[in-house]
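One structure coming up, written as structure tokens, with questions to follow.
Shown here: the complex without one of its protein chains, the others still in place.
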């Protein structure tokens, strides 16, 4: 408990934990205050995500590299997964897909962009491990191809019906999970030396002991699930009140909230001239969402959703994911960075955010 | 004759030659056994393609680099060309286009992917000549742009009619053949040193003497033409019986069958850590199909087909060719490989194959 408090003192994000009880209280007392609940649940998810991420790393550090890496990788996007699962259960497929596409775009452009920009403000030029970055960009490219094919084919060949799209989505999900497993084997076992610097995580921070870490994992996951439930229930009406389209909320708001903890790590690493780690977190997180979270959601939708979900995204989401992936490939190709590289990534992100913000709600 | 037998003993693929008489016999006795004829003709084409490729190299080795290179390059995809010509004559344009697009995608993703995977299983990391690989990927990119423009414009500007597409296809075909001729001049004459390692071919194998080689070329071409005739005639009905779409058959089955001999060479080279050669065969073959075979088929269609063929592919084929080209460009950019790079290429190929397999037949 002492360590937990120390952690809270150390990490200012965790003061936001105060919002967790507040959101539950407001939900009891004023269940109709959707916009307030939306804002409070956003504020409450951020510190929970940070704790989840810290606890995961503590467990990972104890269990040895192979199991630890697996845990770290599968639990790293737990917040996004829990939010998406809650939305999946409610049958809100547009929100689920928006949050998947948004996480890919936000991690690739915003998280990486701010990292390179902040790093570039401090250092004239920075270098990072090209090989590892290229592998991550390659994985992301692979996943993006899998996500865009159902939409491209359904768009292009209008005869292909819903049954085809559903069957294809199922098959692709299995393929992607196999690719994900093989990528783990590659990066954690056969060629771990290529990914060395990016995998180390926040060394130097005080880690939780095993018992506390596991208890935190369990407890916080339950809390995240409960807050996510409030979030998903309030988001639609709050979006309407605020004049935001579900696409904008899923793409931008949910994506930034869900990745808040990882962003804090990535930005801090960039300021310490450890760009390998920033690039690893940003692209690794994006490719994990694409290779593991998205297909897992499709498979789980057969069990927990009112009807099975497919992998067909709406066209502008496909265009954005594809451009984000290409941008990542172009940027990471040289292995060097300066502040303007960050600006370029952020500009592409701003173009997307502006488009989604202005898009008439019905479309999204 | 002795050498021919020795060659058969050396290369186990050639035992399949036994299927050549079988397919003719079955065609005489049971002309309606389409599925059987389809399977037998596939089995018979593979060893014939291997012989054709060996004879071509023997001739090329004798005639000096310039003529030899020209021969090697123009005859290298002879099997694909003969199959496509047979389909062209029958007016089966969907099959022709599917086999062209399929050869590009299969060579780029499957042949290269298996090569890198097999090589990577044996060697921890492999390197290859980036400059030559980039040039090949650039040629492939150029050809893909030419193949996608008619479809993109016809898709986008619906006013552009069939006459426009036909005229444009003719013009593009001439452009592509000029580009092909210039690329030969570049790689065989002015900058041959850049392509040195990839061009050597299966050095070390016993080559045919000139007379035998020419006789083999002539005789085997006739045999391939005859078996291809049976193949093209049976494929449509066999596909229906087996529940395969013509697109899947053209894209996957024909492409793999037609390239079987080259694949054997590419895989063997990768296992010997001669990735330059594997990359050269895979991408060189793909760009040759795109730059020479496809436009030659358009030009020939004016002479031998019931009506002229254009270069307008159906949209998902365009998307697949474009993604295959981009994947090749990304992968070859670094000049290094490990087993997972092969897996990524194969995964993209599996995504395409799965999509085509599931696509309702009418669409393709």
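For clarity, chains are labelled A and B in written order, and residue numbers in each chain start from 1.
Quick note on the criterion: a contact is a pair of C-beta atoms (placed from the backbone, for glycine too) under 8 Å apart; a residue touches a chain by one contact, two chains touch by 3 or more.
Being a predicted model, the structure only gives us computed values, none of them experimental.
Student: Among the options B:62, B:89, B:134 or B:271, which residue touches the chain absent from this view?
Tutor: B:134
Student: Which listed residue (A:96, A:179 or A:348) would be found touching the missing chain in the intact complex?
Tutor: With A:96, A:179 or A:348 as choices, the missing chain is touched by A:348.
Student: Which residue numbers on chain A touch the omitted chain?
Tutor: Touching the chain left out of view, chain A contributes residues 124, 314-316, 319, 323, 327, 330-331, 333-334, 336, 338-341, 343-344, 347-348, 350-352, 354-355, 358-360, 362-363.
Student: On chain B, where is the contact patch with the chain that was removed from view?
Tutor: Missing-chain contacts on chain B: residues 130-131, 134-135, 137-139, 141-142, 145-146, 149-150, 152-153, 155-157, 159-161, 164, 167-168, 171-172, 175, 178-179, 182-183, 186, 190-191, 194, 329, 333.
Rule of thumb we're sticking to: only the chains that are shown with their structure count from here on.
Student: Quick one: report the Å distance separating chain A from chain B, using the average Cα coordinate of each chain.
Tutor: A distance of 41 Å separates the two centres.
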